[in-house]
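All protein chains of the complex are present and in place, except for one that has been dropped.
The first chain written gets the first letter, and so on, giving A, B, C, D, E and F; residue counts start at 1 in each chain.
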Amino acid sequence: MEIARPLDIINQSKGKLVIVEMKNGRSYKGKLLAWDAHPNIVLEEVTEIETNTKYPWIFLRGDNVSCVKPVE
Amino acid sequence: MEIARPLDIINQSKGKLVIVEMKNGRSYKGKLLAWDAHPNIVLEEVTEIETNTKYPWIFLRGDNVSCVKPVE
Amino acid sequence: MEIARPLDIINQSKGKLVIVEMKNGRSYKGKLLAWDAHPNIVLEEVTEIETNTKYPWIFLRGDNVSCVKPVE
Amino acid sequence: MEIARPLDIINQSKGKLVIVEMKNGRSYKGKLLAWDAHPNIVLEEVTEIETNTKYPWIFLRGDNVSCVKPVE
Amino acid sequence: MEIARPLDIINQSKGKLVIVEMKNGRSYKGKLLAWDAHPNIVLEEVTEIETNTKYPWIFLRGDNVSCVKPVE
Amino acid sequence: MEIARPLDIINQSKGKLVIVEMKNGRSYKGKLLAWDAHPNIVLEEVTEIETNTKYPWIFLRGDNVSCVKPVE
Partner (left out) sequence: MEIARPLDIINQSKGKLVIVEMKNGRSYKGKLLAWDAHPNIVLEEVTEIETNTKYPWIFLRGDNVSCVKPVE
């Protein structure tokens, strides 16, 4: 894998399943729909992992994001 | 669904029911009335979810917002 | 209700009773006297809700504000 | 009372007794000597309220300030 | 060892195994793939140390990073 | 006492004994050697108050400083 900047890995994940972990301990699994440089992130077809609650979408505020990782 | 930037999902939710979760653990359900880039958010016909308290409106400071999600 | 930006709801509340909740869990009820874009907020005829202590005024630092809501 | 901006209430309190509450839970009572826009605050003839310790002055860093209120 | 600025040590570690510790206590071991000035960091062939979970990559938000150290 | 801005009280304390309290609860007593606008602070002939440990100097990062007060 070769990327120039960290956000490139997010760019390459558009439409794929990812898990976003928040600083407050919550984790969300969903299809990566949109993001920006903070990165504020929008997932669709979302599952809140701890509670298994489903949402059509979620907006995650970038400054509360801790990490993003792929779902295999 | 197709959006260009994360805040577009908020823009498309004007007047719809959403839940806003704050970093301090509080959650508010209400009709999305106004927002900005932080995003500071104003909901109307609000219910504080944990206590079931009702308010005609609430101003939520953007830097304490963790996520926004739709009510189905 | 129709407002363009979130702070408009604060602008429309000048002189009215509001409750300001701080990130550290304290809540203050009082008449909205002044505010700015952060929003730093000054209330007058204030009651600290948890302790029922009264103050003629209080200056609340904006970055510790979590939400503002009306008193009905 | 009529003020234009929140910091005006601090400006009008120069030389008067105020209580400053910090985000970390400490509270200081003293005569308001100096402040700036953050607001960093210097009190003189100070009492740390929880411990009743006295100091000739104290410099309080603005980003740890939660609120300022008058002593009657 | 001689470096001019702190990030140079990160620059010299491209493609090597490092451990990144986050402020929230999580630690990730992996090959350093990309970083920027914050430093946002992308690792590949990642192990979350506490849980021994494996990921092909992880994006770590810079403002939650506490330290980076080599794996020997 | 008359000062124009909060940092003037720090300026007037050069070479004098002060106590610096940090947001994480640690306190340091020492001679005020240098400071800047944050205020990052360097003390010399330092005692960490809780443990009574002595250091020839300490650099204290400004954004973790909560308050500065004189030692009488």
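One rule holds in what follows: a residue touches a chain if its C-beta (ideal position, glycine included) is under 8 Å from a C-beta of that chain, and two chains touch if they have at least 3 such contacts.
Please read these numbers as outputs of a predicted model, since none were measured by experiment.
Trainee: So which bits of chain F touch the chain we can't see?
Mentor: These residues of chain F touch the chain that is not shown: 22-24, 26, 28, 33-36, 40-42, 44, 46, 55-61, 63-64.
Trainee: Residues on chain E that touch the omitted chain in the whole complex?
Mentor: Its contact residues with the unshown chain are 1, 3-10, 23, 25, 39, 62-63, 65-70, 72.
One rule holds in what follows: only the chains that are shown with their structure count from here on.
Trainee: If you check the contacts of chain A and chain F, which chains show up for both?
Mentor: Common neighbours, chain A/chain F: none found.
Trainee: Since chain C and chain D are copies that touch, just let me know if over half of their interface numbering is common to both, same, or not, different.
Mentor: Different residues, largely: of all residue numbers at this interface, under half are found in both copies.
Trainee: Measuring from the mean C-alpha position of chain A to the mean C-alpha position of chain E, what distance in angstrom results?
Mentor: 19
Trainee: Between chain C and chain F, what is the separation of their C-alpha centroids in Å?
Mentor: 34
Trainee: Among the residues of chain C, which are close enough to touch at least two other chains?
Mentor: In chain C, 23, 63 touch at least two other chains.
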